[in-house]
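Just dropping this structure here.
For this depiction, one protein chain was excluded, whereas all remaining protein chains were kept in their positions.
So, subunit A:
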Amino acid sequence: MQLTLWTYEGPSHIGAMRVATGMKGLHFVLHAPQGDTYADLLFTMIERRQERPPVTYTTFQARDLGTDTAEIFKTAARDAFERFQPRAMIVGSSCTAELLQDDPGGLARALALPVPVIPVELSAYSKKENWGAAETFYRLTRTLSGVRRERPQRERPLANLLGPTALGFRHRDDVLEITKLLNTLGVDVNVTAPMGATPDELTLLGEADFNVVLYPEIALPAAQYLEKAHGQPYTKTVPIGVGATRDFIAEVRALANLPEGAVLPESKLPWWSRSVDSTYLTGKRVFIFGDGTHVLAAERIAREEMGFDVVGLGTYSREFARDVRECAKRHNIEALITDDYLDVEAAISAAHPDLVLGTQMERHIAKRLRLPCTVISSPAHVQDFPARYAPQMGFEGANVIFDSWVHPLMMGLEEHLLGMFREDSEFHEGASHLGASSAPAPATPQRAVPAAAVSAAPAAAATPLDPQWSDEAARELKKIPFFVRGKARGNTEKYARERGLTTISVGTLYDAKAHYGR
């Protein structure tokens, strides 16, 4: 028994739903109790889908328990076939139905539907969402991709794009970006799957020369099967970040025997990162957590492309634990492999990062700890399924990443500065950049108050000792840039008070500056 409040991954049947919902012409009949339909709203709300997910739930109730549930399953499967006329169906059990003795695969076979019906064992009590997606996609690929065929020699090689699903973090735009990139390199895309593919298209998977694995969590078992069954090699580099995209291009060129020379788009990231405005990013302490793929990619970008210090690294994807541990060693830190958000919260608190890169969960943790944060991985909330084009992959993805990582830091700096200047007259309430207010700024309260207090409350012993600025020193103070003036004034007065000085001269000002340093 595991005490859980937040889960980074849903149950495995959610993974199967992500595959089914991404595809077209496939229907999923899920043996599940009343209530499990809550999962529909992940797709209709978070991803804002305009159709219901192609999922029929048997929604059995207590009164149905017994022999009845098998009959309910058969009725649901038959009705779903008749109503939706899918080209293929998948059938499986959610956690509760797994405890019953019904066998969706066998029951569906007995119906003898005129389309392929593929049973998926979801192992609800030991596996989770990404595993469910990978297993479902693997089963579909295995059943539908057919037997090995001779591939003709082509002028432009053909590749499959494997791994994008419904509810994937930026999957929609990653597919567009990588398709464009491959086309520019001289590669045509055969089938993109699961997202956007029909069961009929899956029968064509074997036609491609090689496979591009976009999201190993989901596509790796299918890609390994296709390598074995159809002799298709697959890409090992996930093209997130400029360096990884360049490596990916080299890998694709090697797999497809492509010559160098295609004119590729460039990313703005290298120049943005080298421009002097980015100097302050150097050595920023960053904490990275998410799924294995995005964490490994983010680590490389943080290190090679942004000049950050990685002070924390972890993943909830146990399948990637070894890679992430390996990666953490480079920074002399211990990788955090956990699906308990309390562990992540403790690690973030202890690491004192300047920036947190994580999931929706880390966004909330960072908010609580008042740290800047950007979401780089699922699970993500509705705002991370944006209307605008926002890939993570390829060169445009690198541009998006630069902006989205730096943005909260800029905001952080701005907030810090605003806090620091709050007492400055330039920032008094009602101050306007348009200069509309010609009225003089109100005298700063700490200077006005003591004067009034002297007569009103002579008992305030400290007041008469407050050091006074000489005219000359006051003029000198005004030469100090406004954004550090408040601090300089405070430090100088403190310095003078501590030494019992009644007058602040220009000398005192600079003595204080030397004393406090930066």
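Convention: a residue touches a chain if its C-beta (ideal position, glycine included) is under 8 Å from a C-beta of that chain, and two chains touch if they have at least 3 such contacts; residues count from 1.
Please note the rule applied: contacts and distances are computed from a predicted model.
Engineer: Can you tell which of "Lysine biosynthesis protein LysW", "Short chain enoyl-CoA hydratase /Enoyl-CoA hydratase", "FAD-binding protein" or "Light-independent protochlorophyllide reductase subunit N" UniProt lists for the chain that's not drawn?
Structural biologist: Going by UniProt, the chain not displayed is called "Light-independent protochlorophyllide reductase subunit N".
Engineer: Using the document's definition of touch, tell me which of A:Lys329, A:His352 or A:Arg368 contacts the absent chain.
Structural biologist: A:Arg368
Engineer: Who touches the missing chain here, A:Gly35, A:Gly231 or A:Gly507?
Structural biologist: Candidates A:Gly35, A:Gly231 or A:Gly507; residue touching the omitted chain: A:Gly35.
Engineer: In the full complex, which residues of subunit A touch the absent chain?
Structural biologist: With respect to the unshown chain, the touching residues of subunit A are 1-7, 9-11, 13-14, 33-42, 44-45, 48-52, 56-62, 64-65, 76, 79, 83, 94-96, 99-100, 124-126, 128, 364, 368, 381.
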